[in-house]
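As you look at this complex, bear in mind that one protein chain is not there, while each of the others sits in place.
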Amino acid sequence: MKEMSGEHILMRIMLGESDKQDGKPTYQALIEMLRSEKISGATVLRGIAGYGAHSHPHTTNILRLSQDLPVIIEVVDSKENIERILPQIEQAIHGGLITMEKVQVIKYSDI
Amino acid sequence: MKEMSGEHILMRIMLGESDKQDGKPTYQALIEMLRSEKISGATVLRGIAGYGAHSHPHTTNILRLSQDLPVIIEVVDSKENIERILPQIEQAIHGGLITMEKVQVIKYSDI
Partner (left out) sequence: MKEMSGEHILMRIMLGESDKQDGKPTYQALIEMLRSEKISGATVLRGIAGYGAHSHPHTTNILRLSQDLPVIIEVVDSKENIERILPQIEQAIHGGLITMEKVQVIKYSDI
């Protein structure tokens, strides 16, 4: 069943796996928020290495990096829905990078 | 050796890791189809968490989610080649999301 199609936004939130919010991983708190806000779907990818916005400032050696791996949360939904939940995301992350790009969605089905 | 360059399509297929087609994982069946159709390349990424099009409708708790992790298949090729194999992809997935976006390809080399 096609439920949505046409132009949507792919939002990607990059943060650290060990980032915490109220005692739980920030990426998990974000997934729960996105689901409760009826955002149509989200996927969490974990990197095997990296540095940058998702790393703490003192992370300058490879060893430390391996203990704070980057995590990317990918969300696809309408521009309106993405904009609606953006303030909650910005509030949840304290270091991180958010990118947005337009994507063409050609199939969305539930079994 | 540069083999292709210029504007191409990045197609991303999001489905569940445990989705099956004829007894084998759907993502594996898709990779085999893409290869046999001479699509230039594909990468399968597995998420560590997620929900949405790739989850079964009854997947409402975290435990169940961990048993049906999201999988993203990424394919980069020409618009013509992507459109050619799209019907086979739509036939293979019974729940999932496909996104398309234009990307600039600047290097493609075989060793």
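Points worth noting:
The first chain written gets the first letter, and so on, giving A and B; residue counts start at 1 in each chain.
What we mean here is this: contacts are C-beta pairs under 8 Å (C-beta built on N, C-alpha and C of every residue); 3 or more make two chains touch, one makes a residue touch a chain.
Predicted model, so just to flag it, every value in this text is computed and none were measured.
The chain not displayed touches chain A at residues 12, 14, 45, 47-57, 70, 72, 86, 90, 93-101. On the side of chain B, the interface with the absent chain consists of residues 8, 10, 27-28, 31, 35, 40-46, 71, 74, 76, 101-111, using the contact rule stated above.
Criterion: only the chains that are shown with their structure count from here on.
Note: centroid distance chain A to chain B, computed from Cα atoms, is 19 Å.
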